[in-house]
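As you look at this complex, bear in mind that one protein chain is not there, while each of the others sits in place.
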Amino acid sequence: MKNNTGRTVKLILLNVFFIIICIGSLVPILYAISVSFNAGNNLLTSRFSFIPKVFTLDNYKAVLIDNPFLLWLKNSMILSVATVVLALGVSVTGAYAFSRKRFAGRKSILYILLLLNAFPSILSMFAVYRILKPFGLVNSYLGLILIYTGTMAIFGIWNLKGYFDTIPVEIEEAGKIDGASDLRLVTKIMLPLARPAILVTSIMILIFVWNEYIFAVTFMTGSEKYTLATGLYSLQATEYTRNWPVFSAASILVSIPILIIFFALQKYMVSGLTAGGVKQ
Amino acid sequence: MKKFIAILMSALILSTAVAGCGNSSSSPSPDSPSASAASSGSQAQNSEGAKPVKITIWHETDKGIAEQLQAELDKLAPAVEVKVERKEKMSDALKLVGNDPKSAPDMYFFAHDKIGVFAQMGILAPVTDFITKDDMADLIPMTVKAATYKDQIYQLPVYFETQMFMYNKALMKQPPATTDELLKYMEANTKDGTYGFVEQHSTAYYAASWFHAFGGFIINEKAEPGLNTKETLDAMEYHKKFIRYLPKDGEYNTVTTLFKEGKAHSIIGGPWLVPDVKAANIDLGIAPMPTVNSTGKPLTPYSGVQGVCVLKSAEAKKDAVTAVLRQLAKTDIGLALARSANCAPANQKCYEDSSITSNEMLMSMKKTAENVVPMPNVPEMDLMWTVTETMLAAVNKNDADVKTSAEKAQKDALAQIDAMK
Partner (left out) sequence: MKKKLVPYLYSFPSLLTIGAIVLFPIIYTGYISFTNMSIYHWFDFSFIGAQNYKKAVLIFDSGFLPALLRTLLWTVINVVLQLVIAFLISLGLNAEGLKLKNLYKTLLMFPWAMPGYVTILLWRMGMFNTEFGLLNQWLKSMGFSGVSWLSSNSIAFAACVAVNLWLALPFMIMIIDGALQSIDKTYYESARIEGAGFGAQITKLTVPLIRPVVAPAVILTTFTTFKQFDIVFLLTQQQGAKTGADIHTIITYAYEKAFITNNYGYSSAISIIIFAILIVLSVITRKDIREEGT
């Protein structure tokens, strides 16, 4: 009995802790939300309050109507889905090889991949342009997809490999004895077991693509090809008419799809190893 | 094993499918600027007049200004079809694609201070390859000077910007005539979060007015930095007295918000502030820049000249480019931009029009046009912005010593100019 009250107190404390953490970490975002609902063109004011003084939805209307927001959303979605599929495809195969196969150069390649990350990429724009141009991939989504895939593949391989390594080989051996092919082993055994890692990797890639704007801004021309991050960038780039409430509203709108996806994926983030076990 | 290869194959097919959709969005559809620009270039030579020549102009400016440009250049249709297109991070993009006719625009619309960089890179064609100096006879001389790099004119000026002393008539009865008066006014009126005067004190573009009033400079036409000259040092020492009464975070948004909220009595700013300020119901007055007591010279701001430049790769479309330049050399675009966006036209003839003569701000900008200093357009200026601002921020915001900071900045500037080559 005493143990139970102790537990309840603990849980209440934990909830209080998380509510404080969430509110604390969300202050800048609450700020943006408040600005976005406020009438009058001002991010800055000396009399700020979190509850807008004059409530309005005009800023959201302005984002959705004055800008091709839905088109940008579509572009972002196409780009992210394609990148996630492609990057995950190459990472899973790569990670499987690095985790389960033994071959000459395996360790060195893994190590080198990691070191490649050390390069400060500020200057790589020019070289990437050089390599994409002959293939006509400048100003094309495929070019961007390849850039994003290449950039995220190292993370993908390492992250998935780390997880694959934790899956006991015995599970696979059983399958191998039954004569299952590598493909079957991967799709039927590894992927379900590694589901959290797959999801984490996908989310990582998705968010990277969703937020990336430097390559998109430089390589894509014409607002009809913008992604959300690029469109958002163009909204704040002109100092003359920088409209903070509209910009804040747009920022909030850009992040909402990601949050929805993230929330929806939560329940699948449980490993196949333990699903249905202690968790329930 | 075979199955796995099958999967790989299907992944490959999938990726080509993705490739397909990626391509279809960028493949040469008739409207795609890059593709059509390249193809129409050759067409222009074969069958001039039969098919419209397409010209793409990049810009990174305000939507309203771009729309006026587009409307003006639509007058050239059907012979020449102009597409005014926004490009983010335009100067970075031009460095990347400048000589690639497939990705580069034919012309671009921008301030004059990057001319040196692009001309030196070899991606610009002088506008005098297309139009004569007579075509440019009506332009304010200052704007032509700004457009000239190494004796070649690389830009057709359309309008110019400079800074003005603006004040809130409800708060400030009499704008100060001298800087000492201004300082006194600031002493008396700066308290409890309100300011007698605000400016972007540590931004090179604004601080240059003070340097110039003392005879100092950031960089001269011979590309020699002047950060540690006696005049520049004097300017900084004197200017430092004002810092105490200025908001420390002197960046654009902070100072304009203060002015718009009626918490700053006066401000030095550009014409782009005016619409916002009027929208905030401020009774706006415009006064001449105050004069520095010790030198007798007024604060002398930089000017930025906005106009079009032609890329070398557009030389194949000579006639169309010429038509565009001629159209923009007329008074029409200047008048349209002046009426819709408060831009001061580069064409002097515009100032005879009644819609302009009645605009107090534009007339006062015209009056100062001959005294302002066009931003240097030498390539070395590109790095002076950063070096100068590092110095200003250290002095004004982090209390560093003026002399030491200036010597260090000058040394950095020289080292980096040396490193450019």
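Going by the order they are written in, the chains are A and B; count residues from 1 in each one.
By definition in this document, contacts are C-beta pairs under 8 Å (C-beta built on N, C-alpha and C of every residue); 3 or more make two chains touch, one makes a residue touch a chain.
As the structure is a computational prediction, the values presented were derived from the model and not from experiment.
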item: Hidden-chain contact residue, picked from the options A:27, A:57, A:70 or A:171; value: A:27
item: Among A:157, A:185 or A:220, residue touching the chain not depicted; value: A:157
item: Touching residue (missing chain; options B:117, B:139 or B:284); value: B:117
item: Omitted-chain contact residue, chosen from B:130, B:149, B:185 or B:205; value: B:205
item: Where the missing chain touches chain B, by residue; value: 1, 4-5, 8, 11, 95, 98-99, 117, 120-123, 193, 200, 202-203, 205, 247-249, 251-254, 257-258, 379, 382-383, 385-386, 389-390, 392-394, 396-398, 400, 412, 415-417, 419-421
item: Touch list for chain A against the chain that is not drawn; value: 7, 10-11, 14-15, 17-18, 21-22, 25-29, 31-32, 35, 43-46, 48, 89-91, 93-94, 96-98, 101-103, 106-107, 109-111, 113-124, 126-128, 130-131, 146-147, 149-151, 153-159, 161-163, 165-166, 182, 196-197, 199-200, 203-204, 207, 210-213, 229, 232-233, 236, 244, 251, 254-256, 258-259, 262-263, 266-267, 269-271, 273-274, 277-279
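Simple rule for what comes next: only the chains that are shown with their structure count from here on.
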item: Centre distance in Å when chain A and chain B are each reduced to the mean of their C-alpha atoms; value: 36
item: Complex interface listing, chain B residues touching chain A; value: 1-4, 6-8, 11, 14-15, 18-19, 21-23, 25-26, 33-34, 58, 60-64, 85-89, 92-93, 96-97, 100, 103, 193, 252-254, 257, 260-261, 263, 272, 276, 279
item: Chain B-touching residues of chain A, taken from the complex the two chains share; value: 41-46, 78, 82, 85-86, 89, 93, 125-126, 129, 133, 138-143, 145, 181-184, 217-218, 221-223, 225, 230, 233-234, 237-242
